[in-house]
Every structure is written in C-alpha cells, then in structure tokens.
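Shown here: the complex without one of its protein chains, the others still in place.
So that you can tell them apart, the chains are marked A and B in the order they are listed, and the count of residues begins at 1 in each.
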Amino acid sequence: MIAIGRELASRSGGPVRVALFGEKVRALADALAGHGVEVLLAEDPALAEYTPDAYGQAAQSIVESTRPRLILVAHTSQGYDLAPALAGTMDLPLVTNCLALRFDGERIMATRRLLNEKVQAEVEIASSRPIVATVRPGAAKAAGPAPGGIITSTTVRIDGSKVRTRFLSIERPQVQDIDIAGADIIVSAGRGIQKKENLPLIEEFAKALGGVVGASRPLTDMDWLPKTRQVGQSGKTVRPKLYVACGISGAMQHVAGMKDASLIIAINTDPSAPIFEVAHVGIVADVLKLLPATLKELKS
Amino acid sequence: MTGSADDATLRRALEQAIGEEKVRTDDSILRTYSTDASPCAVEPRAVAFAETEDDVRAVLQVCRELEVPITPRASGTSLSGAAIGPGVVLDTTRFHRILEFDLERRRIRVEPGILLAELTAYLAERGMRFAPDPGSQDLCRIGGMVGHNASGYRSVKYGQTRDHVLGLRILLADGTPVHAHDIPLEGAEWREIVGRANGLEQVRKEIEAHQDAILSSRRPIRKHSCGYDLVGPAESLARGVFPLASLFVGSEGTLGVVTEVTLRVLPVPARRVTMLLYLDRFEDLGPAVADILTWGPSAIEAVDGDSLALLDREALGIPRTAKAMLLVEFDEGDPDAIADAVVRRVATRYRLSRDAEVASDPVRQSTLWKVRRSLFPTIIQRPGPRKAWGFVEDPIVPRDRVPEFIAFLVDLTRRHGTTAGIYGHIGDGNTHYRPFFDPTDPQDFERMRALREEFDHTVLNRFRGAPSGEHGIGRIRAETLPRVWGSEVYGVMRRIKEALDPRGLLNPGVLFSSDPWWATWGGLESRVPM
Partner (left out) sequence: MPLNIVVCLKQIPNPDLQFQIAPDGKDIKREALNYKLNGADEYALEEAVRLKEKSGGRVIALTAGPKRTEQMLREALAKGADEVTRIAFDEPAAYDVGKVARLLAAAIRTLPHDLVLTGVQSDDLVNSATGGLIAGILGLAHASVVTRVESKAGGLEVACELEGGLQRVYSMALPAVLTIQFGANTPRYAPLPAIMKAARQPIKELSPAALGLASWDAVSLPYTFGVRGLSPPAAKGHAEMITGTVEEQAKTLAQLLREKGFARR
C-alpha cells in the first residue's frame, strides 16, 4: 500500500501520508516511518481494538483534516468493513478490491478482476471529492525502507456516544487436528470432487505422496473437512514443497494461501479456471478419473 | 407422521441404541441426506449408520417407540425419491461385507451395503459376475438395487435384479427376522414363519383372494419397477409356493429392511462382440431391432436423431445424416459369426449412414459405447435454466412398439415447446426420456404438468405400458401407481403394506401417496439433475 501510494504520489506530485490508529502503537509508527512517509499517528483508548464506529470516526476526522485526493485501504476483512462505510458516511466515491490504480488526468483508473478472476475490468472514476479505494493485498511489492519519514501525532475526535459497536473478544479456532501449515506436501480438494464420498480418494492420493489433505473454503463450509484444513485467506497460509489442487477453481481467497508453494500442480475440468495461472503444472481433467489412474501408475 | 418426540430425544435414543459415532444430526449431514438422485428433497431428522443387523434392529425399535418413520438407504442413487424420508434415514453403506461365496452352487451371500462395483470386482477374480448392470453401476449398492428391482443395459437378456435374488434376510417393521425365499405352503417352514411374522398369512390371503384381478392386470411388457410384484406370487401360490423374496424385491423399503442378500451369479462371458449402426431412416429402427432380436443380443441400445443432435457430432464421429443409432452386443455362441450375419442382414435391408462398426476387443468396444455413454452426461450438463429433470424418465412399452413410442415422445416434446434426450434399452422396450424444462418458471411448470399428464395417459392406455421399467415408483410416480394396476390390485398392494407395517413407519410417502409428482421437489436452484 505504501508502495502504491508512493508510486501514485510521485506521478501526481503530492505527499503520501499514512494514518495509523490504535493505542500504544508507537513502535509500529516508527516502522512505518522507516519507509520514508509521514505517519499520522492517532492514539486513543477508544482505538485500542478495531470497531467499525470508532475507526470510522477516526478515519473521517483524518480525511476532513487532510483533504486527500485518494484514500487507500487494504482490501482485507477489516479494510472492506471500514472503507465502504466511510465512503457512504461522507458521500465519497468508492472503488474496491483493486489490482492496480493510476491517475489518468483528472480521473482515477482502477484495474479489477471479476467473475472468478475470469474477466479483467478497467474502470474510471472522476470526482472533486476524495476517492476511497481498497487495494488487494499483494497487488504490489512491499515498499522498501526510505529516508525522510516523520511521525506526526494527531488528535481525532471520537464521540463515544456514537460508538454503537463494542468489542467483546477475539475467538481463536480450536486446534485439535493436524497442522497443515507445516506440511511439505499438501493435496487439496475443492468443489470439483463433487461429493463427500470422494474424499477418501484424495486421502489415498495424499498418502501415496506422503502428504496431508487440505481443502478450499466451500468444502470446509459444508463440513466435509474441519476448518483447520482450509487453505486461503480466511484459513491457513501454506508454503509446502508440493501443492496439488484437485478440482479447485482458484479464487483469489484460496490462491492467497498457497501461491508460494514450490511446486503447484492443478487439476481442473475447466481450462479457464484461474488456478492454472498460479500453477506450475496444469492438467485439464476430471480429478475423479485422473487420480485413480495416477495411483495405478504410481503403484505399477 | 414425524413423531412427537423432539429432535434431542430422538438423537439420544439412537445414540443409546447403536452408539454415538453411528448417529449424525448436524445441519450439513441432514442436508446431504435430504436428497437422492431424484429432484425430490426431504430433510430427515437424523441419520443412523448401521453396520450390523443388530444396529438395524435397534434403530427399528427406537423408531417404533418414538413413532418416527425410517427410510433405508444405500448409495442414494434412487431416481424416484425412494432413498429420502422425513424421519430417520438408515444408511447401510457401512454394512457391506461379503459373507459367503459358493462357486459350485453359483451363489453369493452379501450384506446390503456392498457396492456393486466391489461385488463385480470380487466375482471377476473368480470368473463370475452378477448380471444386472444399471447406469449407476459405479456407485450403486446391492440394497438399493434390491429395493428398486434395478436393471440396465443387458436386461434384454438377463432381466432384472429380482431374477437373480435367491433369498433375502429381512427385518419387518416390528423387528421380526424373515428369511425370504421360495417357501412351500405345505411345509413346516411356512407354518413356523407365519407363527412369528404377523401379517404374512394375511398377505397370502390377499393375493389369493384377488388372483384373477392380479393376473388380468398384467401388461404386455417385459419388465417393470412399479410396485410390489404380485403376478409372480399369484402364479406361484396357485402351485402351492410363496416366492417371498420376489415380493420384497422392488418394494422400495416399504415392507421391511433387508439385512442379507443371496444372489445368483453367472460366469463372465468368454467373449463379447459389439456393433454400432447408424440408420438414415427412423422408420427402419423398428424392423432393424426386430431383425436383430432374433439373434438374441445381450444388449441393444438406441438413441434417436434429435438426441444425437444434442451431442458433438464432429468429436464423436456421428454421421450428419443419422436419424437413429443402434448399439448391439452379443456374448454367446460364436459372436463373430453372429456379428457378420447381422451386419450383412442389416446392411442389405436398411439404409445405413455409414458401414457398421464391429469390435471384439474391449478397448474398441468401449469406443463404440462412447456415444451412448456420453449422452446422459451431455444431457444433464446442458447449460441454461431448462434442465433435464427426471419426471417422466423411464417408461416401458411393448418392445415391438418402441419406434412408434419414440415417435410419440418426439412429437410430445415438440408440442410442449421443448427438446429432450430420448434413448434407452430398446431391446426390452424400456426408454429413457429427459425433456428440458425449468420447473421454477411457472409457465414451464405448467408445461411439465400438461406433458406429464399426457405422457401417463398415453403410456398406460394407448401403449399398454408402464411409467417405470427400472427406476421405481418412489415419490415421483406414486400418484400414478393406482392407474397402472387398477384400483382392485392397488388395494391389494395397500393392504399388504398395512398387514406388514400397520403403523406406516417404513418409508412413508414412497409408493403409496396421492401427492402430485412435484410435491416434494426442492433445492432445484442449487442442484443439477442426475
């Protein structure tokens, strides 16, 4: 995000400021300033934990005081909680889940992916008001260190009477299953396996390779496998030596969790499935037919 | 009736009866077991996984005590909605051992949950096979085949499951075990059984009392899966024998739960020869089939021209001019000589779109079967909101009238404003018919209702056929069952059911129901036809 901000700022000629909210987050502010940007540090007990209302008020306060041309927010579950509500509250233009952003004269051009990553769209927004944009994690290489960063302490107005969401707790998933994050070989199943009854086939294949079974989100949603096996943004991030994606289409959320595997083999019946973009080796085939045939080959 | 006990009470009772690990009541499992291969969806209250006959008995007892219905289920590939129910679904897939194989007497005794594919592999190693081969042969299990009286490609020669069942062990609704096979009425065994099994004597009396009506209700068709077999028992009873297994085969889980099956097995044929013919004139189909039947084929499948048009003609090498396809197989005598003779006869009498193809090695044979086998997947995966939901999918007519019947189906489809897949086991008169509709669109739904009504009427009255050759009555054809056999014989079936299951615990809603065919359809928005 800092990298994208710096790049955009260098073309438009304005400064990049990073707003940091929280309580006792000075160390983080220092780290951010190390990237050569001005950090607007807003510390307040009401910002100790994220809540949509308190952070929303803080963001609004910063936008009002700095009047930026562009407000960048990470497209994470917290980011797309905050950004659209901010745009709605302040009546600002919004574009979300962007792969890339650039200025084109007065307009902002955003590159987005639609329809299961199968279509790319260029959209343009022009406005005299600050534009809110969320950027997909990993859309750019993280910014390197740079000199000249400063930290500016800022006060934001938070009206406690208007904070309608109260933080209660963080729940962690109960772990009582194998940890796929540490596995060298993962064979993951997706909706392409069609039926829960076909899971033993995946298990057998994983066993033949000495690996463990992972899954894409739809399978854990249906309770075919425990949540602990889920690879992806809302599950585990894995970096195995071998990742075999069986009947997984390759939605962005899944790819985020496995794209760094050393060798990715993807099997899918749909030749246009986005998984083939991240895979090193692709096979257009019905996994229910290919795996038994491969097992037979491996045994012979 | 779904019983008065609440879900928690039911779950606890089942857990106590068969153990916690064999009982599931969570959302996702209830969802999975709320459907079979039909468009019906009925959510159960619990799923019990039986591994032994004791488990079955214990679940039956819980269901009796709590007045909760029970639906036995194997792989859940029923196309009629017979493998789902509103109470406890009794999954038998873990109840799947081979108990005894007797090569000399050519029989094998198995538990109901065994996969047909597993049984086939076991028998193949011993040079034998179990003959019925439904389209779901990779998935289906013996228990489901018995329940539906299943058959398949080779039924023209080898008949239905009933023809290969030598005996069954069954638990009746009240838990009484019955060994069902051919039992002489004069013997001690019959006296012993009727002494224990309430209602069996009444079943015998019902059949005997209505023997004339039963025999005259027969239709000129070679097989059916439309309710209890009464003709067989009526004829046998006249000779003093009650073929008890015959009554239970095809009873769709409404009379008892099968816990053991004894099957007749046959040697694997030494050789098979397969031939593929494309006809330029649809009118030639009937005479060509009649000719071929005189040689005794082991399979004879047809696909009509409109259905061929649904396929990728280029990729599958289907001639542009073909109006019908015939796939024929022989497995006895000197197959090559027979094939030669058939090809010569057919080529001289009928206009072939191109030379007949003959294959005697398995690899070539499977290429010839490819067109036939690719039809069903193509039909069910066709894009668009109109899908090939099965609601008229399995009619059987006298086999000499199949070409006339296919012509009727083509016309019926067009008149109701859609297209369809029409194909099937032409050798025994059994057609598969899958018109494309979107049942969630009110206008299409009305078309479906009108088509179904005309279909039932014409199959039953004009063709003297029956609505199901092998898929069963289930929920989708229950409203039509009285019209198949007439009210007197239907009454006999109902009273047999009441005699053996007076409280209606076994698979209610299946076979006997006045609900319209679509009453339990559900989830079509997120499902695909099977």
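By our rule, contacts are C-beta pairs under 8 Å (C-beta built on N, C-alpha and C of every residue); 3 or more make two chains touch, one makes a residue touch a chain.
Keep in mind that what you see is a predicted model, and the values were worked out from it rather than measured.
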Of the listed residues A:Arg11, A:Arg129 or A:Lys195, which contacts the missing chain in the full complex? A:Arg129
Across B:Ser216, B:Thr440, B:Asn461 or B:Ser487, the one contacting the chain not displayed is B:Thr440
Residue touching the undisplayed chain, where the options are A:Ser12, A:Ser65, A:Gln78 or A:Gln194: A:Gln78
Counting contacts across the full complex, list the positions on chain B that touch the omitted chain. 27-28, 31, 34, 39, 41, 383-385, 439-442, 445, 518-527
Across the whole complex, list the residues on chain A that are touched by the chain not included here. 49-53, 56, 75-78, 80-94, 96-97, 109, 112-127, 129, 131, 134, 164-173, 185, 208-210, 217-218, 220-222, 227, 230, 233-237, 241-242, 249, 252, 263-266, 270, 272, 274, 276-286, 289-290, 293-294, 296-298
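One rule holds for everything that comes next: only the chains that are shown with their structure count from here on.
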So how far apart, in whole Å, are chain A and chain B when each is placed at the average of its C-alpha atoms? 50
Once bound in the complex, which stretches of chain B touch chain A? 26-29, 31-32
For chain A, which residues are in contact with chain B within the complex? 196, 222-224
